[in-house]
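First the structure, then my questions, so here it is.
Missing here: one protein chain of the complex. Every other protein chain is in place.
This part shows chain A:
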């Protein structure tokens, strides 16, 4: 046992405990209280310094960085979503505007076409009206001429009827006057 030699050496320095040391329950062996306490203080102290000055601030930094990163990412995602919504709204607005513009354009074209159609129709109507009027005038003239002829015919017929009925030549001037009087 390697233990024995080491213990023997240590026990040798500790004169009064020298013999009893063999039987004592090892955790209660006061021979090794001092070295254990010294090394505990040394090791625990160093560990405490390393933890409190280096390790724990570093972990705290890591955790806060992560929190920050997640927060930033979430904010960025939120902003992107809002941007997307805004873009969608803008697109919608553009679409509506284009639609209404197209509608207006269509209406204007329609109105223009209607106007042009109206204009050509009224021109045609005017032409037709003019032709009609001319034709009516002609008819009127023909009628007047025909009517003048009818007067002559009527006078002649009246003259002939009178001659035939009376048996003697009739006064043509009187017949013409009588026809004119009847006509009036």
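Some points to look at:
In this text, contacts are C-beta pairs under 8 Å (C-beta built on N, C-alpha and C of every residue); 3 or more make two chains touch, one makes a residue touch a chain; residues count from 1.
Everything that follows uses one rule, which is that contacts and distances are computed from a predicted model.
The chain not displayed here is annotated in its UniProt record as "ATP synthase subunit a", chosen from "Xanthine dehydrogenase family protein molybdopterin-binding subunit", "4Fe-4S ferredoxin", "ATP synthase subunit a" or "Protein-arginine kinase". Residue in contact with the omitted chain (choice from A:34, A:165 or A:181): A:34.
Of the residues in chain A, those that touch the hidden partner chain are 1-3, 6-7, 9-10, 13-14, 25-29, 31-41, 43-44, 46-48, 50-52, 54-56, 58-63, 65-66, 69.
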